[in-house]
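The complex appears here minus one protein chain, its other protein chains still in place.
Moving on, here comes subunit A:
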């Protein structure tokens, strides 16, 4: 019957083992059998990796210190917090507005400074337009700026320059460099090099070549990145404020510290609203670029 033939000569249980399959497949048997090659070719290595991964997950679950009574207590406490938060209190809206405006200032200053610094760093970190040594330096700066989460950077700056918005600005400058310089450097590496060649052929000096042949090509991306970064910095400024770097995050942390859950909820609502608004605005602007 036909099903057996679809399966092929070697896999059907009713085909005599050995002789028939082996002899025909060498020369004339139709090549009708195919299996996707395994991700890890060596079967021993494959089972070691998969088995090891499964064992590790089981072991972690087994040793996870979950204290069920405390989980139950926590749910209860969370209920109390949410209960205390309703209705949200806008009584001290003066404080709220001050905090929010400070966050906005932090975000704008950090975007301005961060983008300004990002541009030369991005040029340094573009493999196609600078000597190898400069390229490594540029990449190193970006890697350092990217390797720490803003909260960690904020803790360091709060220790260094004290509580307040200055620490927030410095933190977000580092954060902006990590993102903007990296993306911009990648864009520079994708430019049409013919335009650079044309300037070189005219004997243009280095900076003039960059200004005429590279900057016009990366300008649209640069503008888009700046707007995105402003949006992103506004969000991050709320987070770094919690560790003392100023802005509405600090206001929020204080409200929690004083068990003013209703005020905290009001702040949270304002933050969410502001982020939604900024995302809509920046999305609209970037769409039109």
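Assume a residue touches a chain if its C-beta (ideal position, glycine included) is under 8 Å from a C-beta of that chain, and two chains touch if they have at least 3 such contacts; residues count from 1.
In the analysis below, contacts and distances are computed from a predicted model.
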Choose one: "Phosphonate ABC transporter ATP-binding protein", "NADH-quinone oxidoreductase subunit L", "4Fe-4S dicluster domain-containing protein" or "FeS cluster assembly protein SufD". The correct choice is the protein name in UniProt for the chain not shown. "Phosphonate ABC transporter ATP-binding protein"
Touching the absent chain in the whole complex: find that residue among A:128, A:147 or A:208. A:208
Cross-chain touch to the chain not pictured, restricted to A:199, A:225, A:239 or A:252, is A:199
Since one chain isn't shown, list which residues of subunit A touch it in the complete complex. 192, 194-195, 197-205, 207-209, 211-213, 216-217, 219
